[in-house]
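I'd like to ask you about the structure that follows.
The other protein chains are all here in position, but one chain of the complex has been omitted.
Labels run A and B following the written order; every chain starts at residue 1.
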Amino acid sequence: MPRLLTFLPAVVMAAVFLWFAQVLGPVAAGNIPEWSWMWVEGLGIELAFRLDGLSLIFALMVSGIGAIIFLYTSVYFKGHEKLTRLLTLLALFAISMLGLVTADDAITLFVFWEGTTVTSFLLVGFDHEKQKARDAALQALIVTGVGGLALMAGLILIGFEAGTFRLSEIALLGDTLATSALYIPIVILVLLGAFTKSAQFPFHFWLPGAMAAPTPVSAYLHSATMVKAGVYLVARMSPALGGTELWIWGLTLFGAVTMVWASVLALKQTDLKLMLAYTTVMALGALMMFLGGDSKYATVGVATFLVVHAMYKAALFLTVGLLDKGAGTREVTNLGGLARSMPITMMIALLAGLSMAGFPPFLGFIGKELKYEGALAVMSEPLFVATAALLANAMMVAAAGLVAISPFWGKTPKSPKPAKDPSIGLWIGPMMLALMGLGFGLFPDLLAKYIVNPTVTSIAPGTAYVKLKLWHGINVPLVLSLITFGLGFVLYQGRFVIRAALNRPTFGGIPAAVVFDAGLASFKRFASWSARTVQGGKMTVYLRISFAVLTILIWGVHLISTDSLVPQPEAIALIPLVVVLLIAASAFVVLITNSRLFGLCALGVVGAGIALIFTFYSAIDVAITQILVEMLVVIILAVALVKLPAMPVERNFRAGDALIATAFGVGVAFVVVAVLAHPFDPRITEFYEAASLPDAFGRNVVNVILVDFRALDTLGEVAVVLIAAIAAVAALTAGKIRKSGEKP
Amino acid sequence: MNSVILRTATRVLVPLLLIVSLLILWRGHNEPGGGFIGGLMAVIAVALYAIAAGPNAARRALRVDPLTIAGIGLLAATAAGLWGVVVDGAFLKGMWPLLTTAPDGSKAGLPVGSVLLFDTGVFLTVLGSVSAILFALEDAVYAHSHREAE
Partner (left out) sequence: MELVLAALSGFLVAAGAYLMMSGQLVRFLFGLVLLSNAANVVIFAAGRLTYANPPFVPDGAKIPDPSVANALPQALILTAIVIGFGLLAFALALAFRAYQSLGTVVMDDMRACDPPEIPTSTEKPSA
């Protein structure tokens, strides 16, 4: 790929971003664009898109950060042989993500949701020659894939209960869903989808694993966009599903636990990228918690924090990439004193880090203040939520210090290779993100008008306009902020002690990732055991299992069915009865004989006898066919059987097989009895009889059915005969035939 | 099989069986018979010839490879279906080009059309497929016993 062409995705993404940006005005004014095409008409599924405030905020993040990431990737992987592949996958992901956040149809949303899962799998496993990358990719796929299935079930239930798959219509239903009988399963399924995607406890473990992906990918998918899909989903469903105890408590509890636990784990890391991954999990937990908050402030907090977090986190991830590239490592313990050799990188890290820690005048400060306001406004348990938020935020301050200050602090430079700032193509993107954090902090009204308020309106319709301000006067959130800074500073100073304590092997019990791996391993063992048992390569075992399952199915239906098994009494004709007995006797001979010739002859008698039965009971064409086929069967068996070795004498009576066979046979006989107990419905036959001559000009009704009324079936059947012939000829002639007894 | 009686009888029986099989195909629409039965009967004729004179002689007598015959048969049956598509837009709709409709709605003429073409296709597919299996089996068995004799 020509070098210049690698920048094309970045340009396209920037154009998409600008297009979304020019919709901001109309959307803020309440003109919401919509598009839809009928997709599956019978099920009422549409390919529908709608750009309300919530969709727009995500679309802007996906396209805006996307443009920066694409540029960064093209420079970061300059000349890399798989750059084209990486850019293609990222573009596919961006398309899926844009589709996800703009979809207005539940099924459309789900399809794009799965699109992000698949592209994430491919991107995490990008370095597929590494075992670690493959394992991480598989883990992410299994966790988010299972969640996706749960989500699909939930969305379908919603569609059935709501009578529509249009999300904008579902949002207007009020508490129709909350009062439906299926509400609890719906909430559980939807939250399962959201929690797995957004790495909520106890599914949080896949996200740090996913850091096996290239750094730009982690910055894009696993901090700014994809992992927020769960947050988007919960926000999108809030109007229809929210407001109940289950919803509020589910989100608050899981969000809070995730938030605190992830912050603790973040402090434990020395790899900067992993540390950022855990702070991302923390941020996602906070977002979930506030979505359960059910108050105006909480919702505003969510909308603001979404933007704040996307900016500083993507910037920090990219900074880690700069450090990796410029200084040769991302291990925080191997970095220090780089302020002079990497001044630009330090600038970016500092700007983004201060926003993350929530210092004024950065947007992060407003975000944090709003979080505290939201926490205090949570009706159910303000103290619990506020304490959790305080703890997590303090640890966030410490983590921000570790990422933004620690590598640059100190007199003596410490890095594995001589450090210097990377080229402008790499740092321009993160710099823009970091500066935006400052810009929006200084002019919060822009953000409030165009982004936060339209979003809040989509999540919680009817909310009054909210103003964002840096200075609120001296109030409880400000006091909490000060406590946060103090606590954070203490934690940062004590970082070595804390890390050592957290890294003691006894800490934290059994990590979820270990449980997942153990589960996967035992599942594999089970699969291997069942494959060995069921498919051990023994033909007789296959047959026994097949027959036994069929038998169980037939008898299951018999036992469940309440139909009468008493058929009409009927006359028994003597001659046909004799023929039937003859057939049975011949079949018995086939069963017990040890001679091929005897068996062949008896088989011929069975066939001929059945042809006689057909003759007695008016099936002339069938009888002729049966006789002719019986002749051919005997001919081909005779041709081949004489060359096969004599049948081994069967001495043992196989009791188990006999049991299966008898149960199977009796079951089939009772199927016929059950059919006979039902009154006969002759309508189809009567139609064919009436139409045979007038419409198809044939007097032989059987033949007319075969070649005219049901000719399509017949066409299929002769095709099968031809295929069987081709396969038989191929089996007999293809390849070199080995001599018998020769080792293969 | 080397039997003078069989070979002599075959010379008479095989053409007879083939003629009868075509007759059965033709009358199948109104009386017992049709493509399946006709095709099977023709196979019996071929099998008889193969037993009497060997599969190679039977193959030569057929002139065309049996799988080709079967393929032509399937094509003919499909063509009969496409006929309906072209004329009336419905796959496998019966077409009767030799029938004329009288003003009172009754039809007159020869009831021959796509349905007979379809049945002929069935006839050829059955004949070709089963003959192919038979020949291949006999060849394999012959090659097998030949090797064992070595």
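Please note the rule applied: a residue touches a chain if its C-beta (ideal position, glycine included) is under 8 Å from a C-beta of that chain, and two chains touch if they have at least 3 such contacts.
Note that the coordinates shown come from a computational prediction; the quantities given were computed from them, not determined experimentally.
On the side of chain A, the interface with the absent chain consists of residues 131-132, 135, 139, 209, 513-514, 517, 520-521, 524-525, 528, 531-532, 536-540, 543-544, 547, 567, 570-573, 576-577, 580, 583-584, 587-588, 590-591, 596, 599, 603, 606-607, 610, 613-614, 616-622, 625-626, 629, 632-633, 636-637, 640-641, 643-645, 647-648, 650, 654, 657-658, 660-662, 664-673, 675-676, 680, 682, 684-685, 688-690, 692-694, 698-702, 705-706, 710, 713-714, 717, 720-721, 724-725, 727-729, 731-732, 737-738, 740-742, 744, using the contact rule stated above. With the whole complex as reference, residues 30-32, 36, 40, 126, 129-130, 133, 136-137, 140-141, 144 of chain B touch the missing chain.
Quick note on the criterion: only the chains that are shown with their structure count from here on.
Those residues of chain B that touch chain A in the shared complex are 28-37, 40-41, 43-44, 47, 51, 66-67, 70-71, 73-74, 77-78, 80-81, 91-92, 94, 96, 99, 107, 111, 115, 118-119, 121-122, 125-126, 128-130, 132-134, 136-141, 143-145, 147-148. By the touch criterion given at the top, residues 620-621, 624-625, 628-629, 631-632, 635-636, 639-640, 642-643, 695-700, 703-704, 706-708, 711-712, 714-715, 718-719, 721-722, 724-726, 728-729, 732-733, 737, 739-740 of chain A touch chain B in their complex.
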